[in-house]
Structure formats: C-alpha cells, structure tokens
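And now, subunit A:
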Amino acid sequence: MNVTVLGLCGALLVGIGVFAFLWQRHLLRRVLAFNVIGSGIFLYLGAAGARGGAADPVPHALIITGIVVALSASALAVALVLAHLHASSATRLPEDEP
Partner candidate 1 sequence: MSLILPLLAAVPLLGAIAAVLAPRAGKGIGLGVAIVLLAALAVLVGGLNTPVVLPLGGWEPPLGIALRVDGLAAAFLGLAAVVMTGVLIAAPYRGAGREAAAFWPLALLLWGALNAIFLSRDLFNLYVGLELLTLAAVALAALSGSAGALAAAIRYMVFALMGSLLFLLGVALTYAAHGALDLAALPGRNPQPTDALAAGLMTAGLLVKTALFPFHAWLAPAHSGAPAPASAMLSALVPKASFYILLRLWFEALPDLGRPGFLWLMGALGTAAILYGGVMALRQARLKLVIAYSTVAQIGYLFLVFPLAGGGGAAQPWAAGAWTGVVFHALAHGLAKAAMFLCAGLWLAAAGNDRIEALRGAARATPMAVFAFALAAISLMGLPPSGGFTAKYLMVTSAFAAGAPYWALGPLLGGLLAAAYLYRPIAAAFAPVEPELRPVPRGQQAVPLALALGAIVLGLASAPPFDLLQIGRPEAAARGVE
Partner candidate 2 sequence: MTALLPLLILMTSAVPAVITFFLAEDSHRLRNTLNLAGAVLKLALIVFMLREVAAGTVYETRLNFAPGLYLLLRADALSLLFLTLSAFLWLLTTVYAIAYFEKEHDLSRFFGFFSLCVAATTGIALSGTLISFFIFYELLTLSTWPLVVHKQDDKSLAAGRSYLSYALPGSAVLLIAIIWLESATGPLEFAMPHPLGGLEEASLRAIFALFILGLGVKAALVPLHGWLPGAMAAPAPVSALLHAVAVVKAGAFGIVRVIYDVFGIGLVAQLGVGLPLAMLASVTIIWGSIRALQQTEVKKRLAFSTVSQVSYIILGAALAGPYAVIGGLVHLVHQGLMKITLFFCAGIYQERAGITRIEDLGGIGPRMPWTSVAFSLGAMGMIGLPPMAGFITKLYLGIGAIEAGAPWVVAVLAGSTLLNAAYFLPLLYRIWFLPGNEDLPVAPAPGLVVPAAVTAAAALGAGLFAGAAMSPLGWATLIVTREYMP
C-alpha cells in the first residue's frame, strides 16, 4: 500500500479525533476520541517508518509502547468516568451539563 495514503489516513484520523474530543461532551465519547487521535498518530508514525524503503524498527517499538500507554490511560479514564457516574449520576462534567 502506498505509504503516503497511510500517512494521510493517520492525519485524517487525528483530525476526526480532535474534532470529537473538543466537540463531544459525553465523557465516554471523549475517551473514544482520545483513542482515535492516538491511532491516527500511530498510523502516521508507522508511515514515517516505512518511508525510507527498508523497514525502520524504531517506530514499531514506539507504536507498541504507545499503544500500551494509551490502553492504560483509557482504562483509568473509563474507571474514573464510571466512578463519576456512580457518585453523581452524570456522564458529563458539571460545567458541561445542559
């Protein structure tokens, strides 16, 4: 597959994610948006690694590490959102309540 297409897809994902992250108020949706941005960045990194022709191992290592970090962050975020739901029966931050 064309490396440039990969890179552009990554950029598109980042764009969609940022839009959702800033626009959405439901906390779970914002967590998902965070993951979409992350995936976009990793895709872009992968494309950058493949650009020289020969495969560069460094981006692979970075992406794997990054996914692990993003997963832990998502887990903590979901746990906090759930705890917040139980404590105040709300899925948004107080300032975002309609």
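Rule of thumb we're sticking to: a residue touches a chain if its C-beta (ideal position, glycine included) is under 8 Å from a C-beta of that chain, and two chains touch if they have at least 3 such contacts; residues count from 1.
A quick word on the picks: all candidates are chains of the complex that A comes from, given by their letters.
Please read all numbers here as calculations on a predicted model, not as lab measurements.
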item	value
Touch-positive candidate for subunit A in this complex, from 1 or 2	1
Complex contacts: residues of subunit A adjacent to candidate 1	14, 21, 27, 30, 34, 37-38, 41, 44-45, 47-48, 51-52, 56, 58-59, 62, 65-66, 69, 72-73, 76-77, 80-81, 83-84, 87-88, 93-94
